[in-house]
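Removed: one protein chain of the complex. Kept in place: all other protein chains.
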Amino acid sequence: MTFDKAPLRLRFSISLAYDVQPGGADFIFNIHAAQTAAQRVVHEQLNVNPFTQQQLFTDPATYSRYLRLQAQPGPLSIDYSADVDIAHLEATPGSIDQVSIASLPGSLLPYIYPSRYCESDRLLAFANAQFGHMTPGYYRAMAVRDWVASHVAFTSNSTSGTTSACDTLLEKRGVCRDFAHLMIALCRALNMPARFATGIDYGADPALGPQDFHAYVEVYLGGSWWLFDPSGTAIPMGFVRLGTGRDAADCAFAMIFGAASMSNMTISIAPVAGAGGTMREPVHTQDALSTDSGLPGLQAPQRAFAA
Amino acid sequence: MTFDKAPLRLRFSISLAYDVQPGGADFIFNIHAAQTAAQRVVHEQLNVNPFTQQQLFTDPATYSRYLRLQAQPGPLSIDYSADVDIAHLEATPGSIDQVSIASLPGSLLPYIYPSRYCESDRLLAFANAQFGHMTPGYYRAMAVRDWVASHVAFTSNSTSGTTSACDTLLEKRGVCRDFAHLMIALCRALNMPARFATGIDYGADPALGPQDFHAYVEVYLGGSWWLFDPSGTAIPMGFVRLGTGRDAADCAFAMIFGAASMSNMTISIAPVAGAGGTMREPVHTQDALSTDSGLPGLQAPQRAFAA
Amino acid sequence: MTFDKAPLRLRFSISLAYDVQPGGADFIFNIHAAQTAAQRVVHEQLNVNPFTQQQLFTDPATYSRYLRLQAQPGPLSIDYSADVDIAHLEATPGSIDQVSIASLPGSLLPYIYPSRYCESDRLLAFANAQFGHMTPGYYRAMAVRDWVASHVAFTSNSTSGTTSACDTLLEKRGVCRDFAHLMIALCRALNMPARFATGIDYGADPALGPQDFHAYVEVYLGGSWWLFDPSGTAIPMGFVRLGTGRDAADCAFAMIFGAASMSNMTISIAPVAGAGGTMREPVHTQDALSTDSGLPGLQAPQRAFAA
Partner (left out) sequence: MTFDKAPLRLRFSISLAYDVQPGGADFIFNIHAAQTAAQRVVHEQLNVNPFTQQQLFTDPATYSRYLRLQAQPGPLSIDYSADVDIAHLEATPGSIDQVSIASLPGSLLPYIYPSRYCESDRLLAFANAQFGHMTPGYYRAMAVRDWVASHVAFTSNSTSGTTSACDTLLEKRGVCRDFAHLMIALCRALNMPARFATGIDYGADPALGPQDFHAYVEVYLGGSWWLFDPSGTAIPMGFVRLGTGRDAADCAFAMIFGAASMSNMTISIAPVAGAGGTMREPVHTQDALSTDSGLPGLQAPQRAFAA
C-alpha cells in the first residue's frame, strides 16, 4: 500500500432548488462530503436560502453527514460547495483476500445481510452458480462487477425509486443505482460485506446527460472497503464520497417529508491545484482503491496524508 | 413513569441442535438476552458441544449480542439459559407524542427508511389514507398495531423467509414475523421510527404449537422505544428481548453460512422468584411498555431498578 | 331490458406513426372496432402507408380484431377511422345476479382464473374481507368498482407496462389500465368472471391530456358482460370497444416485435347523426350497460337494433 502521491484535490458544487408546498416540508440531505480515512474536507460552504435552522448529524459508523431542516412554503435553495483532498489507499488486487465470516468486525455484519434494494437472500443459488467456483478475494468481487457491467444496459429513466436488485437481474437495465444494488446483492450472497456509496463522479460520460450524483459500490475485503463502479460510467479515482449505507434507502441525496418539488439541480466537479500547488487528474487504474479503511479508531488524515 | 414495582424475573432456556455437513459451517447466533436500559441479565450460561472457539459481539447501538462460531462437520448443540430482570418503563399512552423528523436523534434515521422486509417506500399512500387523519402519537401507533392484528390471519407455515410486508398486506396471513414487518413498514410510512425485535415470549398461546422464538415491534415515540405485539399471541410484559434491528434480516436467531440442518429446537420460559424473594407474573396492561430508553448515555440499570 | 332507443352512432379515428429501425418490425394492432352483439361497424377505413400486406384476424370468442403486418425500415403510418352504432343492453342493476361457478358457461372459466396483471390468486383474503359479506350480484361488482375508484389516485406516468393489480393495491395510484386490472383481480377473487376491455372513450376528462385509448372492465353477471369504468374518467355509454381479453397482455393497441418507436398518436371521437338522422349524446346512467351478451350464437345486430 502506498501513500506517496500528492493528494488529489477536487472542487465540487451542488445547487438544488425546491418549491415547497403549503404545509411546509422536512428535508434530510446527504450532500456534504464525508470525512473518511482518506478524504479530507479542506474547505466547504453551505448556503440555505431562505435561512433556516439546520442540524448536521454525522453517522459515527459511516461518516455520512445528514443535514436536516424544516422548510417553510415557498422557494428553497441549497448551495453546497467543497474542496476535498483524497489520498486513496491503493493496493495490488491480488493481495486482497476475502475475510471469513468468523473474522469480520462485528460492526460489519449488517453489510452481509439483505437490505431493501439488495435482496441477497433470494440470490444465493444464482451467485454461487455464477461465481462460487472462483477464488475468493478482490478478483472475484471484480468478476461480479464485470458481470453486472456487461449484463445490464445503462438505460436512463427505465427504472424507479422502488426498483431492486432482483428487478435489475431480471430486466437487465437500469441506471448507476441499479447497477450498484445488483452488485451489492451478489457480493453479499457470496458472504462479502458490500455497501452502497454515493458521490460526485469526475469524468462522467457527457453522453449520459448533465453532471449528476453517482452511485457506486464498496466491498469489504482484506480489512478495507474497496471501490467498485459497476456502471462504469466514470473514473473511480475521481469520486468524491458523500454517503454510504446498506443501499439507496440510507443515502438519498434528499429525503422529503411533506410536499415539495425540485425545480433545479446543478452539479459540477473538477480537479484543482492542491496543497503543493500542483493539480492532479484522476485516472483509470488497475490498482484497488479505498477511501475508507473500515478499521475502527483509525486516525485517517494523519495516516493518509503522511507525506 | 413509574419504577416502583418489583422487577420481573424470567428464566428461559434455548436448546438448539444441528447436523453440520462436510465442509463445516459458520454460524451467527442471536440468542443471548440483550442488556438494555431495563433488562438486566442476572445469570446466564452457554454450552457449545463440541466445544468450539466463540466470538461474542455486542452491537453498541442496539445491544444485540451476536455469537459467532465455526462448526466442524458432525452434530452441534447449543444450550443457552439465563435469568433476566426486567423493569419496564411504563407510561400512560396518551402522554406519548410522535417525535418530528427534525427532532429525531440522528442515530435513529435508519429506522424511518425502508428495509428488506419492510418496504415502507411503497406504502406511503396506503398508510396515509388509512392512518393519516389520526393524531400522531402512541394511540396512532396502537391503531396501526390493531389494524394489522385484525386484518392479518395467523397461519402457520403460510409464509417463508423471503416474505415481506407488501406480501403480507396483499395476502393477509402470516406468522409473528410477518405481522411485525407489516406494522413496521406502516409506521415508517407515517414517519415513526420502527424496528424489529426478537425474544422469548412468556404466555404464548399453546394452540400455536410448542414454545418458539417470537417477533414483535418497537416504535420510537416521545423519546423511547415502545413495545407492540401485532400478532397478539402473547403477553408483552413477558417478552425477554434478544435482538433488535431494521427487520428480520438483522436478527435471525441463527444465520448459517455453509450446510447444516437443525435437528432440534426446544425453548422454555417461566417467571421465577426475583431479588426480593417474590415471583411476579407478567400480565396484560393498558400502559405503554419500554425496555429500551433510546436515550444515549442513559445508565438504565441504576434507574430502572432504583427501588 | 330495453332496446327502444335510437342507436348511438360514434365516429372515431386513430392515427399512429412509427419510425421502424433497420431490420424491420412485425406489428400486431388491436385498433379495429369490435363487432359485438350490440356494436355494429357501419363504416370503417384503414390506410397503411407505405402499403404493406396485412392480415386481419377476428378472435371468435371475443370478437377482438387483430391486424398484423411486417413493416420495412423507415416511417410507417396507420390511419383507421370508423362509424359504429351501439345499442347497449341496458338493465336495472338490482335484477342482475351473480352466476354460480357450476352454472358458468365453460368458455368463461379463463376469466375467473388469475392472469398476468390480475393476480386474483393472491387477493382472495383481501377480497373476501372487504366484499365477502355483500350480496353477490351487480351491486357488489359496483362496490368493487367504487372501492377501486376511491382508493386509487389517477396519476399519469406513475406506472409502467409491467405494473400489476398487486402493485396498484399496494401503491394506490395508476392510470386507467391499472384501475381496470385491480378491479378485475378483485372480481375474480370473488368468483365473478371479469375481463379487460379497451376502447376509445367519449367524454374523457380533458384535464388528463389529449384523447387517448381507454381501458375499462367487463364483469359477467346474469348471463351478460357488463361495463364498469373504475377510473371514472369518461362516460361508459360512450365507449367504442376495440378489444377484450384476460388483461392488458391480450389487447395492447400495438405489439411490436422488432425495433420501432412511435412518433405520433392522434385520436378523436364524437357522436354523429345515426340512421334516423338524429344525433344522440352518450350520457351517464344508473342502468347497467352491456355491449356483449356473452351468449354463444346470439345474432346481436338483429336483436339490438330491432326497433
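Here the chain labels run A, B and C in written order, and each chain numbers its own residues starting at 1.
What we mean here is this: contacts are C-beta pairs under 8 Å (C-beta built on N, C-alpha and C of every residue); 3 or more make two chains touch, one makes a residue touch a chain.
Keep in mind that this is a model prediction, so the values were computed, not measured.
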item: Full-complex contact with the absent chain, from C:9, C:40, C:88 or C:122; value: C:122
item: Sole residue of A:68, A:173 or A:241 that reaches the chain not shown, by the stated touch rule; value: A:173
item: Contact partner of the left-out chain, one of C:44, C:59, C:146 or C:212; value: C:59
item: Residue ranges of chain A at the interface with the undisplayed chain; value: 122-123, 125-126, 129, 151, 153, 166, 169-173
item: Chain C residues that touch the omitted chain in the full complex; value: 26, 28, 55, 57-59, 66, 68-70, 100-102, 106-107, 109-110, 113-116, 118-119, 121-122, 161-162, 191, 245-246, 249-250, 255, 257
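Throughout what follows, only the chains that are shown with their structure count from here on.
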item: Inter-centroid spacing, chain C versus chain A (mean Cα positions, whole Å); value: 47
item: Cα-centroid distance, chain A relative to chain B, in whole angstrom; value: 31
item: Set of chain C residues in contact with two or more other chains; value: none
